[in-house]
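Only a portion of the chains appears, each positioned as in the full assembly.
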Amino acid sequence: MTTFGESHGPAIGCVLDGVPAGLVIDEAFIQAQMDRRRPGQNAYATARKEPDRVEILSGVFEGRATGTPIAMVIYNTNQKSKDYGNVKDLFRPGHADFTYWQKYGIRDYRGGGRSSARETAARVAAGAVAKLMLGELGIEVRSGIFKIGEIEGQSFDFDHALQSEIFALDPAVEAAQKEAVLQAKEAHDSIGGAALVRVTGLPAGLGEPIYYKLDAVLADAMMGINAVKGVEIGEGVRSAEMLGSENDDEMTKEGFKTHHHGGTLGGISSGDTLEVKVYFKPTPSIFKPLKTLDIHGEEVTCELKGRHDPCVAVRGSVVAEAMAALVVADMVLLNMGRKMDDVARYYEKRS
Amino acid sequence: MTTFGESHGPAIGCVLDGVPAGLVIDEAFIQAQMDRRRPGQNAYATARKEPDRVEILSGVFEGRATGTPIAMVIYNTNQKSKDYGNVKDLFRPGHADFTYWQKYGIRDYRGGGRSSARETAARVAAGAVAKLMLGELGIEVRSGIFKIGEIEGQSFDFDHALQSEIFALDPAVEAAQKEAVLQAKEAHDSIGGAALVRVTGLPAGLGEPIYYKLDAVLADAMMGINAVKGVEIGEGVRSAEMLGSENDDEMTKEGFKTHHHGGTLGGISSGDTLEVKVYFKPTPSIFKPLKTLDIHGEEVTCELKGRHDPCVAVRGSVVAEAMAALVVADMVLLNMGRKMDDVARYYEKRS
């Protein structure tokens, strides 16, 4: 997958290479995935309204993938560059303004430019294609929010999350989590949160032994999402507190007795449910004055206006789900030539 | 970097491409790094004794890198394959035996084969070369253990860690951490732990905006180390609990006032100290009986003998440090062509 596009440029988009020919490309499904991430839908997300209409430019013919690159483009329609006039020359704290300036010496001051979360819309479109492919193999990728601020859910109901305005996994804490978001919003502040991505139906054996381990590539994909600062597989951080006798998952004919490993062993899928937790920092854009520097090195006060998510984790969970689908789809394809018997059988049948 | 080799094969090694020509390759330094990870040195690590002598096969001439691939090989001298006879046909719980079997349908039963932590020795050798290069640029990569089981240090003294048998960062809890390791060992069990990697002197601007973000690639490198289940940058998991007003790091002429971001913003280094935390599960190899399956699908009991680390995090911290050095070195080289002015100036000077 290659993505492109900025928050306030003409369009964002992606090019997906290697999609197997013949896959049915259900455009309504792709659009439905986009709509889950789309801003402007309720009080818990930025007020920026974007239809996020996906246009497929190539790689699909008569409703099926042709095997050649699929390009998708989403035109930006609601760029309010004037919102950013007052921060044109200063580095918003917690944003990439400063690091991009250091790297490139050039400033696209319009809403974060390339580093804006808007770019992630293209990832959701690409992930939707991956989900279509995985769906045909019986592999399901789902996500939801289990934590907002200090309010953490204990149960994980992915069907409920689909209906929830904040994608909450635990109905018991949903109201409190919503309240926490609104409180932050009203205080002109923002709040962190965390998503759980779960993959079921995954065959054992996916992931390469050294350079393309399933857990490593998932960590890469997740940490690469805007605002993510922590990634866990299975027990994650807590595994450092455990004894081997607690943490080892015994096996029986019925499968694993416990699930501490979270679906990967040695970087390769075990066939057990894959569980990844992704932690998002609070949106750096808040509407309180903060000290910062401008591009001339002077100390100034940053007072933001504009439209921002009070809790970037909420829509971020949809992006995490999409990224997980892309990683798993890659692994599914990579894995096919790993046993000589399979290679021989594949080419025998063709000749 | 390409690595190769198995726990009980003839040798392990690595090939490093892209090392800048002229870099002084200090073999004694490389060997010293190897010695930090080397097993068999004290009661807190596996009793397997390996001299881990690095032999450079190519890419170095008269003590300097020539610019061509540097191959390093470490011969295995102490393979006790007979130790593994009794687990030849069964899947050790928590190990990659099962997943490799599922993937490849072939079993190198000798000590975990490729998935053994022994492969990480080659990464330490490669990391040592990266550290030599970074050292010439004033970039320092250090590591240590801040947590073993539930005992977590509060201060981070990297000089102390260098001298500590368990690379403990906090002298105040070192004794308790050692005790926890020995207790687990005596109980024929193992224990988890966590390492902190800190990079100082890093210039701002390292990391690519989308496909090679500094934080994402670090997460990949860390999660790809054996037994790692969680990775954090800066506040990490805790950032999900914070408000934006707490988490945003204000900037002054003296630099960042706080350090929640951990050195990257938008996937690009900020010039502030880089901090990565890496969480290791307890070594899966314990000497208590565990239920498992064999390769015929039958339920059996796994009773391990052999030599294993009671706390894999300890030596793992050296590997994490090496991997961080490799990632940062890559980013340093990648970054050089990112401004047209720099490109123009570079080629002007040459002509």
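General remarks:
Letters A and B mark the chains as written, and numbering starts fresh at 1 in each.
The working rule: a contact is a pair of C-beta atoms (placed from the backbone, for glycine too) under 8 Å apart; a residue touches a chain by one contact, two chains touch by 3 or more.
Here the structure is a predicted model, which means the values were calculated and not measured.
Count of copies in the whole complex in this file: 4, from one repeated sequence with 2 chains shown in place.
Note that in this section only the chains that are shown with their structure count from here on.
If you lay the C-alpha trace of subunit A over that of subunit B, the rotation comes to 180 degrees, to the nearest 5. If you average the CA atoms of subunit A and of subunit B, the two centres end up 26 Å from each other. Listed in rising order, the residues of subunit A touching subunit B in the complex are 2-3, 91, 93-96, 98-100, 102-105, 114-115, 119, 147-150, 184, 189-194, 203-207, 209-211, 213, 215-224, 226, 228-253, 257, 260-262, 264-271, 279-286, 288, 290-293, 297, 299, 313, 335, 338-339, 341.
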